[in-house]
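Below is one structure, written out as structure tokens; the observations come after it.
Note that this complex is displayed minus one protein chain, with the remaining chains in position.
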Amino acid sequence: MSLFYYTFIPIVIAFIAYFLNKKIKLSLAILNSVVFAYLFYQISRLYNQWNIPHETISYYMFDREIQLIFQLTPLSWLFIFMTTGAGLLIAIFTIKSQQEYVLRSSFHLNFAILIGSILGVVLAGDFLTLFIFWEIMTWSSFFLISSGEKKAAQKASYRYIILSTIGAYLMVTALFIIYNQIHTFGYNQVAAHLSGLPITESIILIIMLAIPFIIKAGVFPFHVWVNGAHSNAPKEFSPFLSGLMLKVGIYGVILLLYFVPLYNILKESVNYRGLPIFNYILAIFGCITVITGTILAIRQEDVKRLVAFSSISQMGYIIMALAISTPLGFTGGLLHLMNHMIFKTTIFLSIAAVIYRTKTTKMSEMGGLIFKMPVTFTAYLIAIIALAGIPPTNGFISKWVIYQALIDKGYIFLSVAAFFGSIGSFMYVFKPLSTIFLGQLKPEHENIKEVPFLMQLPMFVLMALILLFGILPGLQMNLINQISQLLNIQPVGFTLYSITGAFGKWNSLVIFSLFVGGFLLAFIIFISAKKSKQVGLMDTYTSGEYMDDPEAYHYAYQYFRPFDRVFDSFAARSLTVIYDTFAQNIVKLGNLFRKSIVTGNGQTYAFYMVLFIVILAFAGWII
Amino acid sequence: MNFRKILALITIILLGIFILQAFLIIPEKGEIALNNFGKADIENRTAQLYIDKSVNSTNEQVIYKESKDKESGSANIVTSIVANYRALDTLGEVTVLFLAATGLSAILYNKKHAKSNFILKEDSFILKNGIKILFPLLILAGSYIIIYGHLSPGGSFQGGAVIATAFLLKLLSSKEYELDENILKIIEVTAGVSFVSIGLYGLYAEGSFLTNFLETGTIANLFSGGIVPIIYITIGLKVAVELTNIINDLMKA
Amino acid sequence: MTLLYSLLILLMLISGIAALIFDKLVNSIISAGMVSLIAAFLFYFLRAPDVAMAEAAIGTGLSTAIFIITLYKTEGRGN
Partner (left out) sequence: MIDFLEKWSFFGGSVLLILIGLYGVITRKNLIKIFIGLSLMDTGINVLLVSLGYVEGGIAPIITSTINNNSYNFVDPIPQALVLTSIVIGVAVLALGLGVIIKIYEKYNTLDISEIRGLRW
């Protein structure tokens, strides 16, 4: 099958199914699942066929030939495989979960277009193709975010589209500047051209090209859209948004840093401890992203916002690892990218399942769902173990590689940030666990049941993947080493069970056996020990006080308050506030201008017209 | 005199200077400029062809009561321009008039009709009785001006205005007087439709819109000028009705 | 003859200025009608009898009338 059809099929099917869906309920979700399954099958067959030739589709515009170029590399295979896999799982999940959702048809339409456009972005062989699909992706995801059920979804999507548009403008400007000089958009030609330019000029162009990717990846100065968009998007789209959309930004960063070998260009610029300054700044941004995301995640009372901030901080890890440009860093970044996609999708899906049953996202309104929704609970538990980086899950391995890379290069600040983020992630993922699943059951949730099987299925698959890659990281390393070869990076040694780091070897089989043993021991102790007694949530003893706000007395409310207090001043100076102040000042300036010129008096406008004519006449007279 | 007015005055004086200096431009070869007062160069203007009544430049003399079958046989050259040479302009102009009147009734449309259609407190005796004599005379004068529009000064616009004035006086004179809007509508529609259908018949008979298809006759006879008097009468009716409508609407507002 | 035209034009300009200056709107409207009337004379002197008739009937008569009607429908109601 031609590469072009991978992008083409979902988009066309989406439109057909959209009209079908008006007549037959659920047809769109089922059709989407079938199409994604087909694509998934086709793409998995493409593995190891890296010598497929470039594919060119030409069309004419204004008497000029414009080409869409598609190519397949191990890197793009990784991304299209992840995209269709996640798309398939989510499409299966939505069959049941969206039965009461009003904007169902448009959700599936945009979702299929989004999948197609992401495939296009990743398979693109030159910057023009990439940009076209990039824009389709931006718009379809914008519609998806704005179709969230909360009112705040519109504001969040607005913020998202504003940032994306700024990025797109910068990118297209840079591309036109480059095209004007070399008349081609190809990756290699652009890279060659950039390395020939004076260093300041090429760095400006590189930054203009990089900013849209960094915005999509949600890295520090542009992370403001992530929390709002993730928490307000439809519950089924949040997993995809966090699991894949952010990763597409990372794909762009990889493209610029390695694939288009800009690293060589940047080497000639100022270096800091053997690292080009651009890379170092990127790494610092990643590190700030980790800290910001972690601190803000701990403060949240809304479970989706919490996980959204956790996404920000995990993206920081990936950027940090990729930016330091060592073989180990690259491997760690890519490993964490895959693993983060798997466990973050699991977390969001399990939360979506909880929302599906309880219809709320406030943690203080839930509790004790462990016996009501055991599968969801297990999925969440395993995913957060992975997120916190505890063996024998995949999250541990990728974090371990990243730490190795950081310590090997001796970046103290970055390492400290990484450890801080790891401990912080431990704190914030524990909060939903203890408040949603543990604790006392709320009276109104007495009759809750486990979600339907179709919704459990994706969670089972993802749980299995977390454990599988936790035990056998060699499966991922195989592909990553192929990518490393493609990008001329020295591969990292590995076997099926183990990875060779800078200071030693990680053998996951041994660790896994140890953990299973330990777990069994703990389980036996747990079984044999006395059970704790369950009490009702509303049995709180208030000493005769009148409770006007029961929420505030829930133990989930301000769970880590002592910790938060340390960072209160930090959170108050959040970047969102700075952006908002900036926007308000611009509005004030505009108002000042408006009030003096646009007076609302028709006569003034008549006077402007006369003045304009006089100025025209004067201009004609002096010329 | 505040700052605002002084600024306006200065701007307007500047504008005046720029307009007036346009009259001082002496044209170079191939350029067009405004003529001096009284020095209009009619020989080289289109107007000469209209005066000669020969757009195709046969340049025969047009003689009072003798010349026959001139392309536009009306003695009043302005009329021949309005109703024949540039009749399409006039059609557009009538359309603007119609739109303005329609727009006015749309703006002032009042469901209740409760407000007085009159502005004086009580009927004036002199006006009321004077109008009885004056009204038919004014209608007659207006009709004369319209019908003799192709022979003497005057024409449909002037005559229409005179007729509208007659109705204005009638409306002013009496509280009870009400115009029958249906009749006005019928006249207006008939006039408009006949104007366009004359044009269309010209298209059918002679090959282009609003072309003369009747005999033009001898210049300065009452029955001369081909379609000019007919068109002028339709325009006259239309102008009279539209202006009457406008006044009626304004008074009923 | 030139002097006569010039005087008429001067009168027209003075009427125009007066129409803008008068406090009472009725006076303004009458002054504006005066401008139209003088313009009608000027048209006659410019050998344009058709235009003169139109200006006299429409500019002087109807325009002034609709101005007065509007005035009475707005601020003049009650006077």
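The chains carry the letters A, B and C, assigned in the order they are written, with residues numbered from 1 in each.
Here, contacts are C-beta pairs under 8 Å (C-beta built on N, C-alpha and C of every residue); 3 or more make two chains touch, one makes a residue touch a chain.
Everything numeric here is computed off the predicted structure, so don't read it as measured data.
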| item | value |
| --- | --- |
| Partner chains on view for the chain not depicted | A, B, C |
| Touching residue (missing chain; options B:86, B:128 or B:175) | B:86 |
| Residue ranges of chain A at the interface with the undisplayed chain | 594, 598-603, 605-607, 610 |
| Contact footprint on chain C, counting only the chain that is left out | 2-3, 5-6, 9-10, 12-13, 16-17, 19-20, 25, 28-29, 32, 35-36, 39, 42-43, 46-51, 54-55, 58-59, 62-63, 66-67, 69-71, 73-75 |
| Where the unshown chain meets chain B, residue by residue | 4-5, 8-9, 12-13, 15-16, 19-20, 23, 34-40, 42, 45-47, 50-53, 61-65, 75-78, 81-82, 86, 89-90, 93, 96-97, 100-101, 103-104, 107-108, 152-153, 155, 157, 161, 219-220, 239, 242-243, 246, 249-250, 253 |
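The rule is short, and it goes like this: only the chains that are shown with their structure count from here on.
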| item | value |
| --- | --- |
| Distance between chain centroids, defined by C-alpha means - chain B, chain C (Å) | 19 |
| Computed distance of Cα centres, chain B from chain A, in Å | 73 |
| Residue numbers of chain B (touch at least two other chains) | none |
| For the chain B and chain C complex, residues of the former touching the latter | 76, 78-79, 119, 145, 153-155, 157-158, 161-162, 164-165, 168, 243, 246-247, 250-251, 253 |
| Chain A - residues contacting chain B, complex | 607, 610-611, 613-614, 617-618, 621 |
| In the complex with chain A, residue positions of chain B that touch it | 7-8, 11-12, 14-15, 18, 21 |
